[in-house]
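Only one protein chain is missing; all other protein chains are in place.
Our next item is chain A:
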């Protein structure tokens, strides 16, 4: 007879002293871990609930402006510095860590229409209603000096927007036409027009740095190449586009914030159909900005809310609003991709977390592991109805909520009418046009 009994030495399973860590032997045999899937499901459910519990995105409100905030700009080198321009011609520079205004300039008479920083962060440019372009030093004047711009360019028409080249000492303004300026000169290198209408915004492509996009009030989006004297092509939409923003990761993708409550993501190589229509706002979209990862963007709307959209989804993943926030005019995603700033009509700049339930500050490795694990679980079970319902739920102000209901009814009615029209006309005579194609009026080259 040969016999062996299971006989464990307790010393190898119990810690020696109280100062030691407890010993935890592991065995990953599935029979020792029954109900793997149901338990993971419950964990995912708990993680989803906790995410909603901890979703407190609002961080700070920077007050000080004496009129509505009309434009915002990020500092290219310092994460904590933000520039803002107001409707009374005042420009303020803020320190986000202290949440204080560190400098104040009366830059223009009337609105500050646009503000942009130089790529090396030493100076910034403003344009205003007083038909001037001004360059300012980022650092304040030394003791005894007066606050004065480095350069001032007097133009013939009102400038409505400005953007700086990402690598060269060149900037572009828009107004009656798109002007490209050298920093050293007082007259534009070239001016480009296509039609006669006021252009509301111009943006340089951050990757293909010679490309420019602009949008005008005659409902079109025009693309330019700086190296040519004439514009490249334009797309005409149903309604006016307020701003565009280029994707910082994919050179040919840009998103347009439209008056018809939607945002359109275009591939500039094929402008005849938008890649994606992002709809959730219930009023005109005024501004849009991409996250540095290029996977999400944030949009500001006249409906007093900002929304975060994934680039490849047509519905927003997040909506931020407060009782006091009025029409949001401008929005920016910070360069560390963690925060969002928005400037609104009621003179405040608000700072939000980009990920509403994220824990700020340094995480311990165990916290990090736990959040990663929970994130994976949420992803795995995201389509289960109970979890989906919880993770999608957002509280909305009554005005937005009722508007959404109303617009849903309107959309349904339009769809029904179209169906009826097809049903009661000769087969083939009425073509069904896809929702994406419907919005694009024409592409002109």
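Just so we're on the same page, contacts are C-beta pairs under 8 Å (C-beta built on N, C-alpha and C of every residue); 3 or more make two chains touch, one makes a residue touch a chain; residues count from 1.
Just so we're on the same page, contacts and distances are computed from a predicted model.
Undergrad: Going by UniProt, what is the name of the one chain that was not included in the view, given "glutathione transferase", "WD repeat-containing protein 46", "Serine/threonine-protein phosphatase 2A 55 kDa regulatory subunit B" or "pyruvate dehydrogenase (acetyl-transferring)"?
TA: Options "glutathione transferase", "WD repeat-containing protein 46", "Serine/threonine-protein phosphatase 2A 55 kDa regulatory subunit B" or "pyruvate dehydrogenase (acetyl-transferring)" narrow down to "WD repeat-containing protein 46" for the missing chain.
Undergrad: Of the residues in chain A, which ones touch the absent chain?
TA: Considering the whole complex, chain A reaches the absent chain at 1-8, 10, 12-14, 22-43, 46, 380, 384, 419, 432.
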